[in-house]
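Notes follow once the structure below has been shown.
The complex appears here without one of its protein chains, the remainder shown in place.
The block that comes next holds chain A.
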Amino acid sequence: MRYAVYLNVAYKPSIRDPEGETIANDLLARLGYSVEVRAGKCLVLYIEAPSPEAARAEALKIAKEARLGNPNVHVVEVLKVAEA
């Protein structure tokens, strides 16, 4: 089965995110919304695997090996796994 694994490369909570702050303070606030925003980068990996769990594990293994995030500042999380 082919799965789409949606990864988010996000900053750790300890790292300030000026892009998210700009969107929150200079765009949303101007429209009257008081909403905290964190920016990330979404990568979709298409993976052949016997199960969604296996696809998820494979995606996280690839992310670690290829350093899709810099472990010093990023966390890589799986947003969803869908049949593709």
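The rule we apply is simple: contacts are C-beta pairs under 8 Å (C-beta built on N, C-alpha and C of every residue); 3 or more make two chains touch, one makes a residue touch a chain; residues count from 1.
Keep this in mind: contacts and distances are computed from a predicted model.
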{"item": "Undisplayed chain, where the name is taken from the UniProt record, one of \"Spermidine/putrescine ABC transporter permease\", \"Transcription elongation factor Spt4\", \"Phosphoribosylformylglycinamidine synthase subunit PurQ\" or \"Cation:proton antiporter\"", "value": "\"Phosphoribosylformylglycinamidine synthase subunit PurQ\""}
{"item": "Contact with the hidden chain (one of A:Glu19, A:Glu36 or A:Glu53)", "value": "A:Glu19"}
{"item": "Interface with the unshown chain - residue positions in chain A", "value": "11, 15-16, 18-19, 22, 41, 66-68, 70, 72-73"}
